[in-house]
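Excerpt of the complex: some chains, original placement.
Letters are used for the chains, namely A and B, taken in the order the chains are written, and counting of residues starts over at 1 for each.
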């Protein structure tokens, strides 16, 4: 990996604002971003990426290639939590292993969006179907996690409330928004997109910049909890993403993905969920400690991917594809 | 009358309210997204994952309903965390 690629990534307003946020949290500045603004930014980014992806889909249509991408995405979403679980079981009880494995089997939309903006800054573009791939990869890990739980845990009341879990998997805010806006973007096409492009297109990178300041504050506040997490899990939080990304890149190479798609796919494999999956886990695996699984994905894997993962996976892809 | 005050995370708030309603309380009041510290550590009001945030709620009811609520709330809080207080209060009937 060339040093300029790291610089290329870091010398970007969004990434630098992320570090500013971490810095503010570490020096205990009184800088605070109200929760409702976090919501504004994250809703905005989901809607923007969904509408834009849908519009791109309306132009490109759904080819065999797209189906292949979506199939491989779904495959990884089932595979990653399984092997992660067994790796985690080396040191952890079943409950925490399930919760963490499920988080890493799912994705982080903000990581994906930051990678998209990295591609943009290299003037590379991605297909709208990658947003569909992201959406497909959000929820399977929840189901896999609970299957693992019912196989390996000996709980008194071991019956899981599958109804609630499936509802959460299908209709959680992020999946619902992404599926909905993909559809809306595809149905309203060029004319629809043009009318809302000034908000959902033009401001995209600026809003990401604003939001990553906030994410930096949030991740920075959790850095204090990292030591409680232990060396094994810290190592897991860094090595697992690299492994997942590498496996993703390998499969993408075998499946002949385009460069940008392979890169974004590696990001999806590498990133871990800190909202949707924890919500499902808190509900169905109360024995697991949320401050472990959230800290791991939010304060270790998320910053690692944002700062080093993006240039690393990108250079791996560049090496293999050129 | 008894006033029952409960702090519980948003994930389990609905369960608690269901218990209240099915126990026959005449109403309740909820304040969402509060900050708290207890056995599970510090819970801030701006967790990115909403389900971890705490809510505070209270209900005023007669002694009989109060006992039934407490009996049913106990195991839930034991399993998921949370806090519960009971006190005597005068309820203005008009």
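Everything below uses one rule, namely that a contact is a pair of C-beta atoms (placed from the backbone, for glycine too) under 8 Å apart; a residue touches a chain by one contact, two chains touch by 3 or more.
If you're wondering where the values come from, they're calculated on a predicted model, not measured in any experiment.
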Assembly formula (labels as shown, counts from the whole structure file): A x3, B x3
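Throughout what follows, only the chains that are shown with their structure count from here on.
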How far is the middle of chain A from the middle of chain B, if each middle is the mean of its Cα atoms, in Å? 34
What residues on chain B touch chain A, complex-wise? 9, 11, 33, 40-41, 44-46, 48-52, 79-80
Contacts from chain A onto chain B in the complex sit at residues 32-35, 38, 218, 221, 274-275, 278-279, 282-283, 286, 290-291, 294, 298
